[in-house]
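Here you go, one structure.
Here the complex is missing one protein chain, while the rest keep their positions.
The letters A, B and C name the chains in turn, as written, and every chain counts its residues from 1.
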Amino acid sequence: MGNFLSLFLQAALTPEVDALTAFLVAVSAFFTVLIFAAIFFFAVKYRRRSERELPEPVHGNLPLEIAWSVIPFGLTMIMFVWGADLFFRESRPPDNATQIYVVGKQWMWKLQHMDGHREINELHVPVGKPVKLTMTSEDVIHSFFVPAFRVKEDVVPGRYSTLWFTPTTPGKYHLFCAEYCGTNHSRMIGTIYVMNPEEYQTWVSGGAPMGSLAEEGGKLFESLACANCHHADGSGRCPTLVNVFGHQVELTGGNHVTADEAYIRESILQPNAKIVSGYQPIMPSFQGLVTEEGVVELIEYVKSLSPKPGMPSVTNGIAAGTVPHR
Amino acid sequence: MITAAVQEREHYLNESYGLKSWLLTKDHKRIALLYLFTITLFFAVGGVFATVIRIELITPSGNFVSSETYNKMFTMHGIVMIFFFLIPSIPAVLGNFFLPIMIGARDLAFPKINLLSWYLLVAGGLFAIFAMLAGGVDTGWTFYVPYSTGYSNTWVIATAIGIFIAGFSSILTGLNFIITVHTMRAPGMTWFRMPLFVWSQYATALIQVLGTPVLAVTIVLVFCERFFHIGIFDPALGGDPVLFQHLFWFYSHPAVYIMILPAMGVISELISTFSRKRVFGYEFVAFSSLAIAILGFLVWGHHLFVSTQSIYAGMIFSFLSYFVAIPSAIKVFNWTATLYKGSISYETPMLYAFGFIGLFTIGGLTGLFLACLGFDVHVTDTYFVVAHFHYIMVGGAIMGYLGGLHFWWPKMTGRMYPEGWAKLSALIIFLGFNLTFFPQFILGYLGMPRRYHTYPAEFQVLHVLSSAGASVLAVGYLLPFIYLMWSLKYGQIAGANPWGATGLEWQTASPPPKHNFEKTPIVTHEAYDYSAVIGSEVEVG
Amino acid sequence: MTQHVDSVKTYAAVFIALIILTVVTTAVAFVDLGPFSVVAALLIACGKMLLVALFFMHVRHSTRLTRLVLVGAVLWLGILIAFTLSDVFSRGWLGVPGR
Partner (left out) sequence: MADFAHAESLAVREQFDTAEQQKDASTLGMWIFLITEIMFFGGMFLAYTVYRAEYSYAFAVASSSMNVYFGAFNTVVLLCSSFTMVMAVRSAQLGLRKGTVVYLFLTLILGLAFLGVKVFEWSEKFREHHIPGMAGFHLDGVPPDQQGQAQLFFSLYFAMTGLHALHMIVGAGIVITLMYFAWKGKYTAEYMTPVDIGGLYWHFVDIIWIFLFPLLYLIDRHLGRYIL
């Protein structure tokens, strides 16, 4: 059981999940013992002593019925509130989290750091810093699961999903794919390396094979000819992309959206889904022309054009109430 | 086969002979036996798949079968066990046989449709078996898109058709039961005189009728997408894979209550009979069945907590999941209270009932863990979930089924089963079961994902324990199979009411005549009135 | 056996109402009512459904049980749609993609 002990206290939320577990186990143990004991006790005490025995019929007892409905219900409500609160925190990455992009495909994990480091089935992160993963899949549904951190989220084609954790202890941790994805599902595994800051620095300076994500994105922006239309000064028929990310965008029809990762992604792959007010829907779709990793780089490039990235917000592939109107 | 003493009386088994008299029968009792035969076969098939799974998982490196094979094994294990064994099990065998008798009817309302349901199950099963022999299917029993529609190159369509057809079998059984309970009750058999088994069958039937069609249409849509290559859930076109999950679980969560409610009904009968007491809080137990059936439809999203479902929807579904736990709790407490000051005897069915309560409690309580959002994120899609549902379905539902089978065996066959062997195998099953599945809770919490062919070495100890338990469990299941067959020929002849039970089924001969009763019974008192039975002669054994 | 035999006149009146509603709904579809065009279309469809069910399917004369069955069916369809939409429409409220 090599890693058994190293399963505990590995990320900021780990002890919280474990505390909740302890509560759940305690409640369950109480009721299990109660019921086992009652059955055992009654079965022995009231065993049949003669074939003709006929016990008094009892019809029921309303106060009892109420008691054993209301007390368990109260307990479950504690479970609910506790669990929901924790879930909310599990769902909301802190604003200062380091961004990392994850692309799942049969059967490997591709991870991209902001500075251009790319890893496959491995992730190196420094201890103590919150990490936010923005994830998507190139084919079927996968699920990013790090048991030691108690986190998991499905990775779904056609949309972004989010996962975050703050590792608290340096070490090596399992990364599993937890959603069945075909033949080598059980081999779609990897390792998370949580490193001391110095170690991490050494690893980082080990050299990024390519430029940072934003730089790579800039190159793509040229090679895909985005730059032909989108001029920095907003001249021509296209909006400028400077100061777009994190800001409100007015759409044709009067709706507003906040430009977050999902919105930029949609703008590239389905440019006509939401049209910027005052412009014509002439932007071609780059679906099939750019990989998911390429999209990520473009997003980072667009982000880099907005010096102070605001809070990301709203929408997700098949998104909420923001239905386009015209 | 049948000795002279029994042969003198005409009953449903000897009233006509020959294959045709069985394959074309409209007698619900004979149809029940056809089902019994069929689902036993499917259980064995599903058990063989489980055996392969457990052998494979003894070692971490996946060296017994290939990944493709392993994936097909758990998929077909899940599909066979759920759609072709557990869903039909109690309703179609015990319900079919006893529901009409228990309400004093001569048959179900639509005997031909009843026979048709059996043929549909067989036809669906043949499709599924064809798919397995032709190469199997590897999508998991949940058929998640886009894997099932676009990526798997196994026999998805044939299997889906099989499940579709079996679904209609289930719908028709449910429909038949609902109508029968509404229109065929004997004079005096008011709703609140019905045995609790009938109540639970009725509740089950509601789920079958309301839920199964949604599964059917989901399968049709998957079929269209895969066969005609049109997109419905395909993300490349803008389709929503999570929509598929909603549709699938809208059926499949209530379906877990299709599997457990009938077992709960059986347990009510057993607990009452073997403690000779009216079920404590009869009305509460009866209504809790309906409550489970209804509330069970409001919680399906608890299977989607990490699926990218909105967290707000997740919270609603988590909240409602706790509501459905309360009626289950009510049942458990009332059964326990029934024992109080009873006259308890320990025949095999009662041992199964004890086993059921214990294991269902553990399985159900771990369901509460899973419904707890912050906790589920960690254990979803791990062995914790596997352990949860085996505790309920194997520890709960199958125990209920076996308990009921033993309980009614004398009525169905006219023969007693050998009590000693039966007790022994009940004990083996209980022990083997816990050894198999308890370690899986721990495995899951440690992070062992489900549907894994290979796994990190540190999980091996617990997996070996589990496999060891499974072999004990297999022996436990094999024994009843053998001694029940044996009893057909050598078992002691059973009287009309060997347990001193109160249901109408015990007032007619064993085995019952073709039309169940010599005369339509007139019901004058409520269910579980033991003074009527015990006061007079009790025929034991 | 109690049988209600409705008059031909009733049936004819219902039939004519149905045809009129069909014409109305088709016509309304060409008018720009904004979001209300959906509402109008569905309301008219529900009206037509009620006419068919109440008169042609004799729900008017049917037992309480039958009506319960019907209401139940509509309710269950409502559950299916409403709960699923509760997910679809609240995706993104948190502002974290995929949550």
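Couple of notes before you dig in:
Quick note on the criterion: a contact is a pair of C-beta atoms (placed from the backbone, for glycine too) under 8 Å apart; a residue touches a chain by one contact, two chains touch by 3 or more.
Note that the structure is a prediction, hence the values are computed from the model and not measured.
Touched by the hidden chain within the whole complex are the displayed chains A, B, C. When the full complex is taken into account, the listed residue touching the unshown chain is B:G211, out of B:G211, B:G265 or B:G404. Set against the missing chain, the residues B:L175, B:M399 or B:M448 yield one that touches it, B:L175.
Here one chain is not drawn; of B:I79, B:I129 or B:L243, the residue touching it is B:L243.
Summary of contacts with the chain left out: across A:G60, A:G211 or A:P271, the touching residue is A:P271. Against the chain not displayed here, chain B makes contact via residues 105-111, 171, 175, 178-179, 182-184, 209-214, 216-218, 220-221, 224-225, 228-232, 234, 236-240, 243, 246-247, 250, 515, 519-520.
The missing chain lies against chain A, touching residues 269-273, 281, 284-285, 287, 318-319, 323-326. Seen from chain C, the chain kept out of the figure touches residues 1, 3, 5-6, 8, 11-12, 15, 18-19, 22-23, 25-26, 29-33, 37-38, 41-42, 44-45, 48-49, 52-53, 55-57, 65-66, 69-70, 72-74, 76-77, 80-81, 84-85, 88-89.
The working rule: only the chains that are shown with their structure count from here on.
Inter-chain centre distance (chain A to chain C, centres taken as mean C-alpha positions): 40 Å. In chain C, 88-94, 98-99 are the positions where the chain touches two or more neighbouring chains simultaneously. Counting partners per residue, chain B has 240, 242, 308, 310-311 as the residues that reach two or more other chains. Note for the complex: chain A touches chain C at residues 91-93, 134-135, 153-154, 156, 159-162, 258, 260-262, 311-316, 318-322. Residues 1-4, 7, 16-17, 20-21, 24, 27-28, 31-32, 35-36, 38-39, 42-43, 46-49, 51-61, 64-65, 68-69, 72-73, 76-77, 79-80, 82-88, 90-91, 106, 139-141, 143, 145, 147-148, 150-154, 156-159, 161, 174, 176-187, 189, 270, 316-318, 320 of chain A are the ones touching chain B in the complex.
Across the complex, chain A is touched by residues 88-99 of chain C.
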